[in-house]
Each structure stands twice: as C-alpha cells, then as structure tokens.
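Complex shown without one protein chain; remaining protein chains in place.
Lettered A and B in written order, each chain numbered from 1.
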Amino acid sequence: MNAQIVVDIALGLILVGLAAQVALGRHLFRSIVFYVAFGLAMAVIWARLGAADLALADAAIGAGLTGALMMVAFRRLVGIDPEQAQAQMTRHSHVAVAVAALTAGLVATVGLAALTMARAPESAGMQVLARLEETGLGNPVTGVLLVFRGFDTLIEMAVLLTAFVGSRVMTQRSRLNVTTISGFELPLVRTLVAVILPLAVLIAMHLLWIGADQPGGAFQAGAVLAGSGVLLLLTGTLLPAPRSNAMARLALVAGVAALSLLVLVPLSQGRPPLAFLGKGSLLFAEAAMMVSVAVSLTLLFAGAPALKAGRQ
Amino acid sequence: MNPAVLLVGLVFIPLVAALVAVILPVRFRRPVALLGALAWPLLLVPLSIAVARDQTLTLVFGGWTPPLGIGWRLDALGLVLLWVHALAGIAALPGAWHRFGPKVVAAAPFWPLWLILSTGVNAALLAADLFNLYVSLELTTLAAVALIATDDGIAALTAAMRYLLLGVLGSLMYVLGVGLVYAQTGSLAMDQADAAAIRDVALVLMLTGLMVKAAIFPLHVWLPHAYGNAPGPVAAIMSAVVGKVALVALWRIWFQTAADPPDLLADLLGLVGAVAIVYGALAAYMQPRLKMVIAWSSISQFGFLMLLLPLASQTAFQGAGFHLLAHGLAKAAMFLAAANIVTVLGSDSIRHLPGLDKRMPLEAFTLALGGVTLIGLPPSGGFTGKWMLLTAAWEQQGWFWLVLIALSGLMSAAYVFRILALTCFHPARRAVHELHARPPKITSLAALLLALLAVIIGLYPHPALELLGRGLPGGAS
Partner (left out) sequence: MSGEVVFVLAAAAIFGLGVHGLLTAGHIMRKLLALNLMLSAVFLLLIVVPARIDGLPDPVPQALVLTGIVIAVSTTAFALALMVRLFRRQGHAAIHPDVDPRMLGHVTGRTSAGPQEEHDRGSGSR
C-alpha cells in the first residue's frame, strides 16, 4: 500500500511537471514535444487506474496523433513565416498567475469534496456490468460505446467527419505541401515500410478483434493505422493528392454510415432504433469506424482530400 | 405507428443527406443538400399534432432504459425551436443556393456542413441525456465554426477561431459538471431520479459552459464578430437557432435536472440577463455596421431569456418561449436582408444605408418589420413574448424586472430607429457607391416572408402559447 502511494505521487508529479513544461516553456516546438510526453504519462496513469482502454487510446490518439498534427501545423507555419511562427507573444501577468492558482484551488476543493460525498447506491455503470451478458461482449467499455450508448459514438464519428470536411474549407484554398522527412535513404524507407506497415496492420486487426472482450477496439485500431499513415507520408511512400476520389470519400463516411445502419435497420423490424442486432453487427460497425478514424486522421495530417502513391 | 419513431428522421434525414453529399461529386452536393434541408421539416407537421395531443414524445435508443441508455424527448419548447430552425433554414436556402454554386471554392464543404449543422441542432434539441447533449453541441459548434470560415476574410477567420476556442472552454466546463453529476447520482439522464443530490458546483459548471455556447453576457464575446462576419445565410441560421439550442439546454438543466436550484443563483442569473439587455442594446446602438447592430441586438435579446430563471412561472415560460420563436424568425430575416445589402452595396456600413428604401425596398421593409418585432411593438410576435414576461413580473410583484422589461423596449427602439431613420429619412439620400449585381428576387422575398411571419404569429399567438402553457416550470418534467 505504501509503495503504491509513493508510485502514485511520483506519477502525479511527473504529469504536473510535464504539463508545466507545456504551459510555461519558452519555445513552442519544445512545448509540443512535451505535450506528447504528457500524453504518454497520461497513458501510464490510465493504466495504473485500471482504465486500459483509455491508456491505449491516449497513447495513440492523445499523445501520438495530436502531437503529430500539432508538429505538422507548426511546420506549416514555419514554412509560411519562420519568424512569426515562433514569435513569443506571451504576456506575463501576475493576475493570470493569481487566477490560475485560484482556479486550481477551486478544482482541487471541488474534486476532493466529490471524493468524499455520498454516492447513489445504484449507477449506470453497475447496470452495464449486470446486463453486459445480454450483448455477448466481455469488455464493458465496448458495451457502453457500441451498444448502450451507441448513439453518442455515432455523433462522435460525425464530429470527426465534420472536422475533416470543415478543415477542407481552409485547406482547399492552400497549396498542398508535402512534409516528408528529408535524408531518408531509399533502402531504409523500404525496410521501414516493409516491416512497420504489416506490423501496424496486424496490431490494428488484433486490437479490433479483441476489442469485444478485452481493451482495444475501433478507435485504438484506427489510431494505430493512422499512425502508420503518418509514417508513410513522412517517408514519402504516400503523398497528398490534390483531388479527392470516391474511395477516400467512402472511407471517410464509412463509420457514420455503418452506425447509422445500426440505428435504422432495427426500425424496419419494428424495434426501437439501435436495438441490438447481434455481435456480428458490432464487428461490422467497428471495422467501418476503424477505417474512418484511420483515413480521417491521416488526411487531416496531410491537409489533403486524398492520398496517392509516392516513391516506392 | 408510434409517432415518436418520426423523431429519428429529424436527425437522420439531414445526417444521411450529409453523408450522400460528401460521397457525391461537388456538382451534386447542392441539390442533395436542398432535398435534405426541405425533407426533414415535413416531419414537423405530424410531430406537432402528436405533441399537441400527448405533450411529450419520448424515444429510448436500443430499448435500454436510462440511465443505462440514451433517451430522446420532444416537448413543446423543443417543437417551437424546431419550427424556428425549419423556417429560418428554408428561408436561408435561396441565399445559400445563390452564393454557394458549384463553381465557388467553398461550396464543396459548405453543403455537407450545412446539413451537419441541422443534424447537430436537432440532436441537441432532442437530447434527454446530459452527455449526449454535449456531443450534439460539439457537432453543432464545429459545423458552425467551419461555416463561418467559408467567408475567407481575416475578420471571419478570426471570429471563427475565437468562437472555437471559447466553445471548447465552455464545453470542458460543462463536461466537468456532467462528470460531477454522474459521480453523485450514477445517472446521466436529464431528469434525474434524485435531483436533490445535484450539488450547486456541478450546476454552476454546467450552466457556465452552456452560457458560453449561448453567448450570455459576460460570456458573449465571440458572438458579435461571429455573426457579423459570417456569410449571410450562416448568420441567419446561427442567430435563429444555434445559440438558442444551448439556451434551451440551460433552461432544461435548470428546471428538470436541478429541480430546485437556489434562489440566490436565480436572481444572480436574472441580474446577468438584465445587464446583458442594457449592455447589448447600448453596444448595438454604437455599431458602425448593420450586421454588427443585428448581432449585438442578439446579446440584448438573449438577456430576456435569462429572466425566466428568476421569474420561473408558467406565464414567464410562455413569454420566454414565444420570445424565442419571434426573435428567431425576425433575426434570421434581418440577417438575410443584410446579406443582400452587403451583396449589392459591397458593404454594410451604416453610412451607406441612406436611400436604401428606394434602391432595395424589400430589404428595407424586412429590416423594419424585424425591427418592430425586436422592439416588441404590437401586433408583432415580439410584443406577445414581452407582454407575457411583463405579466409574469406583475403577478410576482417583481418590480425590478417589470421596469427593466418596459425600459428595454425603449432601448431596442433606439438602435432599431437609428437604422431605420438613416435608411429612410436621412437628408443625404444619394447614391455614394456603385451597385453590384442584385441577388435573385426570391432571396429578398424569403427574408420578407420570414419577417412577416414574426409579425403574423403575434396576431395568432394561441396555438404556440397553448403548447408552451404545459411546458417547463412547475417541475412537470
């Protein structure tokens, strides 16, 4: 018990330290790098708390992809105007420090009070565990995401689609810029692609498959695929394409479309919307969601409507 | 058939149309969006009949009864706002159709986003679940921000950015509040089984988050620039429903989730509304641009809607709900007219307004009719709403609120008459600028019809009032 609390305090201190580097660091790029480290520390804390699904998701999405998106956006700024891109523009103020300290104090007070308050004897989470059997799933988080609160997930996928379509408002007005890492020797690229890509696909499929019963699922799998998409873009194996194509657009809407089917098909059978259609339907929806997550995030990174093959 | 099943169409017709629009090539997107945007309002006819009969319609996803699953709920308030959404959306279509033709760069994302905005608004209006409300509002905000950015000007992009950043701040406060509610009660349903357990902190967090999204003073800073710089049709639909969705959510959380919120908080929020009414009207009076005047007027008019919290009676609810209806229609009409003025004059600086009544009589008339509703002159819908609020204040002997509502009409009159006087009576009624090509007449007529409607509902207020008479306060959730 004592060792546990020491570990917890150490984890908490590391997390706060990294957050301080992000928020207070002088150089923007350095802050972004620390943000990635912060995301990884979050993942460790999720694992410590027993939230394995969140650990996987935060490592892949929160740290990895958010970091990659921020870095590539920073690069784009530097490409436009290096001086302004890195301009400090930070106003130091005692008022801000006071407000921040006050807010932190309030959040701490509220959080600590909430830890000790009386709780309802019955919660939705207990009901989930009690009725998970009816779905044949082993992972309660997957049960909540796809069955009990599947409509939230549908809107969430629509948010991802909207982020892509909305970003096209801006990116279609700018020239595509290819952000490859220069200096990659061709053999190395080949090796990377040959080893990492099949491995990533394998991991993604594994995460998708086990998601029903163990930590994992469409988001984690999609994020792993998006990560390898980013890698392929960086090595120049894939390149941003100026024009969209039907494949890319189908992949973008696949997740929302599949979840919409899950909502609408039961209606035709006279059942409530999103009534449970069996485990097979969930795997179908998760596969479609994985594709959409992977393609949307990769294209958001590329700032392009589609991809094409680059050097081989 | 259970009419509640029709609710699915309100969200899934625009959503599926958006998916189809994304898949199809650019030239097909506009017609698909038109079909989608015209199709879902048809459902409002049978739904209105059903709500008039049964008062509320409920639907539970997958048959998993809350708190396990997610529920939808359509009540009179939601129905009123759905009508505003439908009417303002249809009236905005001609202008959007004209402006975002297939040759325009922004048209490709515009039409899917337009449909997604409707999806998000309708989903948020139906949500009976605190977290589902959050995801629906996020969808709405993201689509709205992207639509504002379709005007590529620096002002519009800046406004979009500020709206987005504040929106994220608001939603993270809201989510923290929702998390605290769940920790206390183990449920995310909007009408909680154990409402007494909701702590004030969670309530304040949720309300603050929603006040940012609804642009309630002093958290309004994103609104004027966002509405003032968005393309006309976008400003119209946003002013008609997007802010109001968050406000309706705020009312619901106040009266249904919290059930018995502290009086002090009610008075405080009413006071915030009072300051908003005065401050918004003063700022509107001083704006140099027509669209900014209309946008700031929203801050002032939203202040009224906060008065429901301290007044908290059935009459006040009827008044506030009716105000929502009349204001939504009038505001959308005025933004559509302003959009045409910008198109023709190349600017909406009020210095260019003199003589407008000669050159663009339909637009000038629309602005005048909309202004009448904003001031609350009889027989407009704005009058009915304010009169009911006044009655509610009288019944409760809330003299402060009474004087405030009465004075606010004068303040609205100041900024409305400033515009009208410049337009119609300014001595320098000369053309100081060249005129650009006129948008098709149907865009002017659509705006005018909407403004007329805002007046007509004042002549026939009974159906809406009767529906609203069975709504929110009084704990009848």
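Note that contacts are C-beta pairs under 8 Å (C-beta built on N, C-alpha and C of every residue); 3 or more make two chains touch, one makes a residue touch a chain.
Source: prediction; values computed, not measured.
Touching the chain that is not shown, out of A:32, A:262 or A:288: A:32 (per the contact rule at the top). Only one residue in the set B:73, B:225, B:323 or B:386 touches the chain that does not appear here, and it is B:225.
Interface note for the absent chain: among B:5, B:52, B:90 or B:157, the touching residue is B:157. Residues of chain A in touch with the missing chain: 4-5, 8-9, 11-13, 15-16, 19-20, 22-24, 28, 31-32, 35, 38-39, 42, 45-46, 48-51, 53-54, 57-58, 61-62, 65-66, 69-70, 73-74, 76-77, 80-81, 84-85, 87-93, 95-97, 99-101, 103-105, 107-108, 111-112, 114-115, 119, 123-126, 128-129, 140-141, 143-145, 149, 152-153, 156, 159-160, 162-164, 166-168, 170-176, 219, 242-244, 293, 296-297, 300-301, 303, 305.
Chain B meets the missing chain through residues 25-26, 99-100, 104-110, 131, 135, 138, 142, 145-146, 149-158, 160-162, 164-165, 168-169, 172, 175-176, 179-180, 182-183, 186, 188, 225, 229, 231, 288-289, 342-343, 345-349, 352, 433-434, 436.
Here is the rule we go by: only the chains that are shown with their structure count from here on.
Taking each chain's centre as the mean of its C-alpha atoms, chain A lies 32 Å from chain B. Every residue of chain A that touches chain B in the complex is listed here, in rising order: 110, 113-114, 117-120, 122-128, 131, 147-152, 155-156, 158-159, 161-163, 165-170, 172-173, 246, 249-250, 252-253, 256-257, 260, 263-264, 266-267, 271-276. On the chain B side of its complex with chain A, the touching residues are 5, 8, 12, 15-16, 19, 22-23, 59-64, 67-70, 105-106, 108-110, 112-113, 116, 119-120, 123, 131-132, 135-136, 138-139, 142-143, 145-146, 149-150, 152, 180, 182-188, 194, 197, 199, 201.
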